[in-house]
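Below is a structure I'd like to ask you about.
Heads up, one of the protein chains got dropped from this complex, but the rest are sitting where they should.
For chain A:
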Amino acid sequence: MIVAASLVLIVLFSVGFHLFSPWWWTPIASNWGYIDTTLVITFWITGAVFVAVVLFMAWCVFRYRHKPGRVAHYEPESRKLEIWLTALTALGVAAMLAPGLVVWKRFITVPDDATEIEVVAQQWYWSYRLPGADGRLGSSGTEWIDFDNPLGINPHDRFGADDVVIDSGDLHLPLGQPVRVNLRSVDVLHDFYVPEFRAKMDMVPGMVTYFWFTPTRTGEFEVLCAELCGVGHGVMRGYVSIDEPEDFDSWLGEQVTFAGLPAGGAVRVAETAEESDP
């Protein structure tokens, strides 16, 4: 009796906690509402299964608990019942998987009008690079990293000269403009994680990973690292600010470009050489 009642209470507690507790995801600030929708579908389907199974179990424990004289029913298997249950389960699983895969396809397909930006992680802070007037990021590599060139921008690549470099500062992005976020790490694994954007991806030294999103709400959002990266992992924080386009443009105008940095000298030389080339 107590056991059956506790099982019912567990169901009531779980459903009640889900519906009435104040803890829920942060208000979304990107186009990935699809992900939230898929998550809600998953909550409904799995929640229904949980409630049904545990309540049935509670009923069994109540109805068939041992009493003197009770004899269990002898039925080794029921093919019909098992086939029905398999089919129903498969249907429920498909109802979650199908929208999931459709949204995943969107998640990995970057729209053509997306602006490319770059996030560079190292123990334990964030740096950023935005394209300059040419709309394109110069190439980069670990071998060029030194004190004057912390992001390892290729000094011989002219596309890099006008790149805006934000070394250990905050990132700003314009509202409503899709961005492809290229992710690089110079040392260990990191993960660029802004809960309000829903999207995230690991950053792996030696390769460039990416995700894309469109900011849908202005404001300042905290950046966290979501892949264990050593003792400073928990304090590897930063901020990204989503601005109205005009605010963004004025902020961008105040930033230094790679050519303006000491290490950018080589680009200046290379550019001059190219221009004077007949």
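A few notes on this one:
Everything below uses one rule, namely that a contact is a pair of C-beta atoms (placed from the backbone, for glycine too) under 8 Å apart; a residue touches a chain by one contact, two chains touch by 3 or more; residues count from 1.
Heads up, the rule we're going with is that contacts and distances are computed from a predicted model.
Candidate names were "Sulfurtransferase complex subunit TusB", "Branched-chain amino acid ABC transporter ATP-binding protein/permease", "Cell shape-determining protein MreC" or "Cytochrome c oxidase subunit 1", and the UniProt protein name of the unshown chain is "Cytochrome c oxidase subunit 1". Residue A:224 is the one among A:175, A:224 or A:252 that touches the chain not shown. What chain A contributes to its contact with the hidden chain is residues 3, 6-7, 10, 13-14, 17, 21-26, 32, 34-35, 38-39, 42, 45-46, 49-50, 53-54, 56-57, 60-61, 64-66, 70-78, 81-82, 85-86, 89-90, 93, 96-97, 100-101, 103-105, 107-108, 122-124, 142-143, 145-147, 152, 183, 186-189, 191, 193, 195-196, 198-207, 209, 220-222, 224-235, 237.
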